[in-house]
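Complex shown without one protein chain; remaining protein chains in place.
Here is chain A:
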Amino acid sequence: MFVGPLYHMGWYHLFYQYNPDSAVWGNITWGHAVSRDMIHWLYLPIAMVPSKWYDINGVWTGSATLLPDGKILMLYTGDTNDFVQVQNLAYPTNLSDPLLLDWVKYVGNPIIVPPPGTHQKNFRDPTTGWIGLDGKWRVAIGSKKGKTGLSLVYKTIDFINFELNDHCLHAVPGTGMWECVDFYPVSINGSKGLDTSVNGPYVKHVLKASMDDTRVDSYALGTYFAENDTWVPDNPLEDVGIGLLLDYGRYYASKTFYDQEKERRILWGWVNETDTESDDLRKGWASLQTIPRTVLFDDKTGTSLLLWPIEEVESLRLSSDEFEGVVVKPGSVVPLNITLATQLDIFAEFEIESLASKNIGKNNIIDCGKIGARDRSAFGPFGLLAIADDSLSEQTPIYFRLSDTTLGNTTTFFCVDERRSSKASDVAKPIYGGKVPILSGEKLSMRVLVDHSIIESFAQGGRTVITSRVYPTEAIYGAARLFLFNNATDINIKISLKIWQLNSAFIRPFPFDQSQ
């Protein structure tokens, strides 16, 4: 999970929950890494460790707030010696250090303790602050009451003295504990990111929370009422915790920050392992972050966000292969002749051709299917088979399933089927998926980033995203392949793709001995 991402003096900073002793959760400190481009990361020394009674049992998640005068303040949750969750303040020792190596904890910590009525173990993950109408800062903190997940709001002028608002920002019954609350504006003209304090008529506010009960990152678009610090969803049926997900796969504890350098809102996501702990101990590491994603309002649907890999990932592109109009008939698989298939950036567009032949297809399956890509229906599934081997004994289908051939009328699902991703019997192999709106006049498209054991799949420019972990035993290194497939019964698919080989990012320790 991530803490306080920020941009400072030419470097993007990432802090992450790190256990220096083992590849499992525990002994949580702040790992620290920097990058010029959020792709090529360099490890720095650990930024913060449990050292005081108020964080001795864990230096947990938090957020950075950049003050107008350039100061950086970090609010974070500490787990005290009595296992109480409290909020603490920390700041860089030296603001003119571009690497922000040293951090100091405020002497008066903790600055916020669980308020009356809030359980001491349900009070964590303070957000980046935003300025309200009265000039005071607001910070949101996730919690729950019974089974109602909610976000508390605190006001402050100095980030030392805080007052709790009477009303919470928002609450949704039945959703359980809200972790890693994130609250930020998006422009409805959809072209740039916005600073966290921006508000106005051309702005909607996103409220996001990580659902402790179900391990998903849920969000909703709505309106922020600055007069009383409350937020109301545009669609109460798709409220936080019961509606859209930032990612329909293995993805949790994400958070955004505003990149003031390139005027973007950037989303970080945590992807943990779905193999066994014994595997993790043997390999000596666990957990990944996705390629960071830009966050924009989807002004075409008006009801969702668009999440897309940052353009800097394109700097990893090496050679490319292009395939134009490959026809894939019902029930067939087409191999693609590319050099390697383990580190790829794929962009594919799909055209549908209705078949005049007798309609033998059932169209009663409209979702991912109980048996995933093996469940055939009239207009799906079709897509790519990633991390597959020649004999297809291992394969990970990434696919669309349409309910109608007229794109404006279809209910479409975008899915990743892991059931045959690996022959190993001790790894998780779920089917992931979510609906993706397709508007008439649009082309059906997907973008897929493949990196050995992680696949990030984006449908329709990032309207629906799925991150998956796979642990193949055969489809590895030189033996991995990429195929096209069409398991629909009533349509031909014509696929055009561009596939780039991706270089490694050579993530390594910061070279302090060399000049940088």
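Simple rule for what comes next: contacts are C-beta pairs under 8 Å (C-beta built on N, C-alpha and C of every residue); 3 or more make two chains touch, one makes a residue touch a chain; residues count from 1.
Simple rule for what comes next: contacts and distances are computed from a predicted model.
Comparing "DDB1- and CUL4-associated factor 13", "Transport protein particle component", "Pectinesterase inhibitor domain-containing protein" or "ATP synthase complex subunit 8" against the UniProt entry of the hidden chain yields the protein name "Pectinesterase inhibitor domain-containing protein".
Check A:Met9, A:Val24, A:Leu95 or A:Ile157 against the missing chain and you find that the one touching it is A:Val24.
One of A:His167, A:Arg215, A:Lys329 or A:Arg374 touches the chain omitted from the figure, and that residue is A:Arg215. When you scan A:Gln85, A:Ser377 or A:Asn486 for touch with the missing chain, the hit is A:Gln85.
Among A:Asn57, A:Ser304 or A:Thr342, only A:Asn57 touches the chain left out of the display. Listed here are the chain A residues that touch the chain not shown: 22-26, 57-58, 79, 83, 85, 120-122, 176-177, 212-213, 215, 276-278, 280-282, 425-426.
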